[in-house]
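Comments concern the structure below.
A single protein chain has been omitted from the complex, and every remaining protein chain is retained in its original position.
Chain IDs A and B follow the sequence of writing; residue 1 opens each chain.
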Amino acid sequence: MAVSDLAQTSKAGVSARSGHFDVAGLSMLAVVAVLLLAPLLAGGFLLYSLSLCFANALAVLSVSMLVRFGGEVSIGHSFFVALGAYAVAIVEHRLGLSIVVSLPLATLLGAGAGFVFAFPSRRLSGIYLAVATMALALALPEILIGFEKFTGGFEGLYIAQDLIPGIPKALQHYYVALAVLVLVCLALAHFRKSAQGLALLMAQAQPRAAEAMGITRSWARVSIFTLSAALAALAGALTGFASSTVSPNSFTFFSGVFLLVGSVVGLNRLSLPAALVGGAFITLVPTYLAQAGDWVPILYGVALVVVTLVANGGDLRRFLPRRVGR
Amino acid sequence: MSVAGFIRDILPLLWSGLISGCLYGVGALGLVMVFKSSRVVNFSHGNLACLGAFVVYGFSSGSLLSLSWGSAVALALGIACTVAVISYVLISPIVFKSDLASTIATLGVGLILQGAVQLIFGADIVNLDLPVPRYSFSLGAIRISSYDLAVLAVTLAIVGGLFVIIERTRLGVAFRAVSTNPFACEVCGLNLRSVHLFSWLAGAVLGLVAALLIVPTTFLSSTTVPSFMLQAFTAAVVGGFSSLPGAAVGGILVGVAMNLFSFYVAPEFMNSFLLGVILLTLNFFPNGLLERAIVGRV
Partner (left out) sequence: MMEAATSNGLVAEGISLAFGGLHVLNDVSMTLRPGVVTGLIGPNGAGKTSLFNCLTGLYHGQRGRSSFAGTPLNGLGPAQRAACGITRSFQNLAMCPDLSLLENVLVGLTLKRRSGWFSAFVPTPAQRAEQRDAERRAMAALNELGIASVAHEKPSDLPPGTLRLAEIARAVACEPRAILLDEPAAGLNAVETRDLMRALRRLMRPDLVLLVVEHDMDLIMELCEQIYVLNFGRMIASGTPAEIRAHPDVIRVYLGDEADD
């Protein structure tokens, strides 16, 4: 009796979920199909912008991941993005190896750097952590310029090696970035259901209860930050690959804030559409506002304020974790 | 190196560190006041100060208007206070709901102000000096200039004034009460919003004063502001984000430390040094080096 009850329940659950999956899944497939076919119609500049957009979408995902699973905000993730981008460039310049090698290397370096930052900061949360990440973003430009021998100083470095020889560079950049973006979205969806993902969500919603189940706050904070930094570095590697250059211009203090803007505009969601919206917002807006560049921070600022107000003012959504303790 | 030589080198460093530290402290005071009363870290603090400084420049140098320095400052104060009020009004719906969301909203405000400065004043790099007659004299190994004295005088006046307001006036008592236990204050019928407004306005004034005093030592541009922000933040962290005297002392410690680092190690890694200071302090002295009581840390 009990067994058949169980079977009934899980079947009902699965079919309910798969009904839901159909709608979301179909639209997702449609989006991916459109993107796969876009190079047939799009001109060179749009293709280039989209490739950058995919890479930036990944960077936005890294910030969203930190918000969703860790409940924390970082305005310094540009540090890890730069780490990934420069890793690819330096590996190519010093070792002559292509992104095949430097992509996983960049990801590992990002994880390492994330851990080095997160471990001493494991008792920080909320605002204090945000301030610490701000310091990361501010220290970045001087590190990039100070270690000129490695980083090429103000001029930066070029990234020229092909991933797949023979195929036009523009197409390589486009499809590699798109493929990685789709794979990462799938991986994040899988992560949400994994033991570690559930543990992180619980640690964020009910830290005391999580502790009583063996999930410590330190573990949660260090883990999520390390993962998020690794993803940011991966995004950085693809950014460098897609734009074929790295230079300190791409990594000012505000780059970190812009990643947060992209994440907020995508409502901190981890789905492919949200990532695309966020990535597009921070890639295409400066491109199309190139003449009126000073309006970019204003637009971003307005977006940040408006979305934050709407998402928190309405009691319908819990968008960022509430800190009730004063 | 002889001991005398070492002292000859270090005394001026300590002195100039003290002077610049006063300014970081004043900037930090603005941050800490807003944080204490509303639990929000105001990331637009530096941008507002920058805007104010540029306004003073614009109104006094002739690019916008040609007023006296004093009138320009008064006008800039008015504008800064107005913007501070608008920022608070924008954020007020969520101040009581989520500290983190409010802080992100201040980031948005900061971005808007940054854009505004760039729009109005472009990528100008300008000099903005204090209208203080230049003279200097030596005291042993230290060279003391009129600028130094002006900074000290203003800092003492501001800190003294703030002390009087907070310790002696009703508004100050309200501020202290809200900083300790906002819920109890609400229960007693205290208007939290007016206290918040007070601290935000005070923050704007403090930020502008600090900016005006620090700009003569370098130059004013839309990009020097984030650095100043980092220095003020470091001072606030070192002093413990919830301690007003701590912010002032923290500023001086940071100023001196920065000078020593710049002279003895490497001036081009200043921000990285400050990053290290922030991480170390937050990790080992979460309540600031002065270890005052604080809520909100894990």
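Simple rule for what comes next: contacts are C-beta pairs under 8 Å (C-beta built on N, C-alpha and C of every residue); 3 or more make two chains touch, one makes a residue touch a chain.
Here the structure is a predicted model, which means the values were calculated and not measured.
For the chain excluded from display, the touched partners among the shown chains of the whole complex are A. Across the entire complex, the residue among A:Met28, A:Ala170, A:Met202 or A:Val302 in touch with the chain not shown is A:Met202. Considering the whole complex, the residue from A:Phe115, A:Phe150 or A:Phe191 that touches the absent chain is A:Phe191. Considering the whole complex, the residue from A:Val23, A:Ala212 or A:Ala290 that touches the absent chain is A:Ala212. Taking the complete complex into account, residues 2, 5-6, 9-10, 12-13, 16-17, 187-188, 190-191, 193-199, 201-202, 205-206, 208-216, 318 of chain A touch the chain not shown.
Here is the rule we go by: only the chains that are shown with their structure count from here on.
Distance between chain A and chain B, defined via averaged C-alpha coordinates, is recorded as 32 Å. Within the complex formed with chain B, the chain A residues making contact are 73, 75, 117, 120-121, 123-128, 130-132, 134-136, 138-139, 141-143, 145-146, 217, 253-254, 257, 260-261, 264, 293-305, 308-309, 311-313, 319-323, 325-326.
Residues 35, 39-41, 43, 90, 93-94, 97-101, 103-105, 107-116, 118-119, 181-183, 226-227, 230, 233-234, 237, 241, 266, 268-272, 274-275, 278-280, 282-283, 286, 295-298 of chain B touch chain A in their complex.
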